[in-house]
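For this depiction, one protein chain was excluded, whereas all remaining protein chains were kept in their positions.
Going by the order they are written in, the chains are A, B and C; count residues from 1 in each one.
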Amino acid sequence: MTNQTLLNDKPIMGVIVEKWEECFETYGFKIELPVKVQNAKPGQFIMLWVPGEDEYPIGIAGLKDSILEVGIAKMGPGTEAMHKKEVGDLVGIRGIYGKPFTPPEDVNHLLIGGGFGMTPLKLLTETLMSNENKQNIHVFEGARSKDRLMYLEWLRDLHDRGKIIFHACTDDGSYGYQGFPTVDLEMFLQETETPSVIYAAGPEKMMKAIFDLGKKFANVVDMQMSLADRYMRCGFGACSSCAVDPTGWRICVDGPIFNTEKLEKISDFGVYKRLETGEKKRI
Amino acid sequence: MTNQTLLNDKPIMGVIVEKWEECFETYGFKIELPVKVQNAKPGQFIMLWVPGEDEYPIGIAGLKDSILEVGIAKMGPGTEAMHKKEVGDLVGIRGIYGKPFTPPEDVNHLLIGGGFGMTPLKLLTETLMSNENKQNIHVFEGARSKDRLMYLEWLRDLHDRGKIIFHACTDDGSYGYQGFPTVDLEMFLQETETPSVIYAAGPEKMMKAIFDLGKKFANVVDMQMSLADRYMRCGFGACSSCAVDPTGWRICVDGPIFNTEKLEKISDFGVYKRLETGEKKRI
Amino acid sequence: MVMSLATKIGNITIRNPMILASGVLGTTYSTLNRMYEAGLGAVITKSIGAKSRSGNPNPSVFALNEIRSVINSVGLANPGYQIFREDIEILMKNSTPTIVSIFGENKEEFKEVLEGLKDLPVLAFELNFSCPNTEMGGAQIGTDPDLVYKIVKELRAKTKTPLWVKLTPNVSDVIEIASAAVKGGCDTLVAINTLKAMVIDIHTKQPILGYKKGGLSGAAIKPVGIRYVYDLYEHFGDKIPLIGVGGIFRGEDIIEYLLAGASAVEIGTSLGVAYPENMVRFFQMKIKKYMKEHQFGSISEITGGVHR
Partner (left out) sequence: MVMSLATKIGNITIRNPMILASGVLGTTYSTLNRMYEAGLGAVITKSIGAKSRSGNPNPSVFALNEIRSVINSVGLANPGYQIFREDIEILMKNSTPTIVSIFGENKEEFKEVLEGLKDLPVLAFELNFSCPNTEMGGAQIGTDPDLVYKIVKELRAKTKTPLWVKLTPNVSDVIEIASAAVKGGCDTLVAINTLKAMVIDIHTKQPILGYKKGGLSGAAIKPVGIRYVYDLYEHFGDKIPLIGVGGIFRGEDIIEYLLAGASAVEIGTSLGVAYPENMVRFFQMKIKKYMKEHQFGSISEITGGVHR
């Protein structure tokens, strides 16, 4: 391992040192890099190159020295190609890119997400636990069914050990309560007196619903959401594939985490996104 | 002034802040650079670009922070172009290039030169004075006539103040004794008991004569000579215009200062040099 | 002394010589507006064609940090002029001085795009004959002087809007191509587009770009861009305005292009960073400082200075 850090450069090749089925059609990977990866913060991401197949943005789920953890949900050919990779295979990493979550002090931390949105929330959970009063960390996760809840065991265990409060729900009721995670979130917000910050990551439709909900509560002092449901090419601000209207902010460098103030200004949030051609598509 | 140092790069533009006639057809210049020049040692050189005219190697005569002193003798169009430059004009500097003199401790330091060879010897004199027992510094300078003795006043003053011993001579006897500087050098070597090091810079023919002389004396523990009478283009080792036979050493990076051991191996020393075409020319 | 950063490019005057290069931050009206508000003189859209194109597979853009450069094979991803028209209209409403970059696989497509957009009050159309990341019937249009002449001539007949021709550096004789464009009636020459390039990963023995091959931009190509602008000015003098592009990372680089013969510059790679607004501010400060120090009252006094 050299003393280099991960710069904005061509992909650096890392080797997969661990692979596990995290939940339905979702794999976790640990990737060892030949360089030190310093200062990666929750909400930041890397560009993952599956050689000869595809490259796309992936959130950072965990990081220790030169070992990067990611969680990859099957969406199409690119993520499928990664699912076929095994321990010992090489993949390319560019980054670290993007602006992270910025949790303030002395608030309830309400993390809410679904699908691959859970990956940055995992690292955020870990970071918060190491810094803050554990009682104030709430994780709300929703999925179609139990087998699709990401990091279920890990979160349940933290909950059992009193380190976080885990609110799980499923569409089919196979785990937690039946319904959307916003139900529990709303209930919690009605009850709490403490100022709260909402951190959301998941499908943009869901985030928009959470955003509209959060705005109704005066004790929600900030919302920070990961606009990770958008197309990216470069990841470092050059191509503008990921730009939002009308501000011209690029999700890859001005985000992916945007706070309430900024989200208010993004008129296409929850409304439309741009395809790889630049064409708009309703969300 | 930025914090940058002088790197091997395109010329950095400096402004002439002082110009004086040093001796016959030889001007001194102080050039202020927009960067700090660190660690320049006696014997090293820069490439001087006279914009629109020529570029050539020039020894470092002095250096304080960002002010570089050089001494330029008229040889042809390039040096003449520099002589026309005035205070306020811009010239380009690349460098610092080359290997310096490496004076050992506890020896007689015998500096001998002529013409523009005196420029590195000036800086060497200064460096030695600040480090060593002043009694041991001897400077031997020869020229055609008094008006061609470089740094005459400066050296005479140092001599008068007992800081060095200055041995001057001229072909026509207009200053010092009449004859070559080797005469006094030989005399000195015959008398001294202390181990001595000879530092020579000047026409190659003269240096060869000094080299042959020095070899006769067991108390001459090293000779360090500046092979600065050769053609250079790049100054940093790329073009090999300045290479010597049969070793393939390049004067710009493997020299310009070579010690006895190395000089012995340079079969063309004092015999021939290469022209800008690469053709050999007898010295 | 009065000092103005405004520059004339043929009949057009823009508030300063800095123009956003095509394809960098130019996919949406919103980034184009943002970059104009950041202080640029004008902005150029991503190259727009007749039909919607997804471009080449990823990886399609990455940095080569050691040489402060970027390689890309985006391959003219665009929604087609009919859809992109909506974005241009917003720019027009905002009075953003906009140049629309257009491309086509052949003469007919160029014509179609121009016809479809020519009613809009854009500053100019930049004809992209020079993208190295697509195969259009083999070689690039910009390497064939006849084709260049014919396309420019036909488009010229259809519009009064200035036509800029963007030249590729991947040619044996740029003067030949440029002369064909000038003869066809173009108003301005733009040099250069990216250099043909490629990067291979030795561990997996794969080209890194999804399209395998790409185009090099950034600091590595600045000495090449300067050479092209110099050569063009040497040949054409002030008969046709030149715009310099390639590797501008500092205000000094802009001056270098102006001295070589450019009336304005386009800037791409160095604005594709987290804080492009800061870059624009630094550029502007440096240009002003230089003009003051050298007592230049206007950009046109700098243009071509090295030839005098």
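Here is the rule we use: a residue touches a chain if its C-beta (ideal position, glycine included) is under 8 Å from a C-beta of that chain, and two chains touch if they have at least 3 such contacts.
Worth saying up front: this structure is predicted, and the values here are computed from it rather than measured.
The absent chain, not drawn in this view, touches the displayed chains B, C throughout the complex.
Residue in contact with the omitted chain (choice from C:42, C:127 or C:219): C:219.
Among C:48, C:124, C:147 or C:197, only C:197 touches the chain left out of the display. Across the entire complex, the residue among B:10, B:84 or B:205 in touch with the chain not shown is B:10. Across the entire complex, the residue among C:106, C:206 or C:298 in touch with the chain not shown is C:206.
Across the interface with the omitted chain, subunit C contributes residues 64, 66-69, 71, 139, 143, 170-173, 195-200, 202, 205-207, 212-213, 216, 219-221, 223-224, 226-228, 230-231, 252, 255-256, 259-260, 290, 305-306, 308.
Not every partner is drawn; the one left out touches subunit B at residues 7-11, 13, 47, 49, 51-52, 54-56, 78, 90, 92, 94, 233-234, 236-241, 243-250, 253-254, 274-279.
In this section, only the chains that are shown with their structure count from here on.
Taken as a contact graph, the chains fit none of the simple arrangements: neither line, ring, star nor complete graph.
Each chain gets a centre from the mean of its Cα atoms; for subunit A and subunit C, those two points are 36 Å apart. Centre-to-centre separation between subunit B and subunit C, using Cα means, comes to 50 Å.
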